[in-house]
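Have a look at the structure that comes next, please.
The complex appears here minus one protein chain, its other protein chains still in place.
Let's look at chain A:
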Amino acid sequence: MTISAFDPIAAWQKMIQDWEAEINAWSGRLTESEQFSAVLGQTSKMIVVAQKAMTEQLEGLLQSLNLPSKTQVEALADRLDSIEDSIAQLRIALDKLANDGTPTPVKTEPRRTRVPANKARKD
């Protein structure tokens, strides 16, 4: 099937690509300016400070409602991660003991004698 006339789908796709390239180029020019860096730096600082203040406020509120705060949930997640870490380390250590010092060997350890096909042909 050969269609050389106007293709609305292809035109739509091209329009998206052009729009994307234009916005990205504009953003590239904007981010190169010193004013942009200054605004970004200041904004980041304000967001961090505001987040910190809001977290503290919320924690007080959650405490009064007898609900766990984000910090407490994070602490719990950390403890779970830590337990998971310990279990993984134990499993690796047990595997080593069971396999003469080698952690989790594959069913049959492959021979380490492979040579590239072209080299093998020459030999």
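Throughout what follows, a residue touches a chain if its C-beta (ideal position, glycine included) is under 8 Å from a C-beta of that chain, and two chains touch if they have at least 3 such contacts; residues count from 1.
In the analysis below, contacts and distances are computed from a predicted model.
Student: Can you tell which of "Alpha/beta fold hydrolase", "Ger(X)C family spore germination protein", "Carbohydrate ABC transporter permease" or "Lipoprotein" UniProt lists for the chain that's not drawn?
Tutor: Looking only at the record, the undisplayed chain corresponds to "Alpha/beta fold hydrolase".
Student: Even though one chain is hidden, which residues of chain A still touch it in the full complex?
Tutor: Those residues of chain A that touch the unshown chain are 1-5, 9, 12-13, 16-17, 19-20, 22-24, 27-28, 31-34, 36-38, 40-42, 44-45, 48-49, 52, 74-75, 78, 81-82, 85, 88-89, 91-92, 96, 101-106, 108, 110-116, 118-119.
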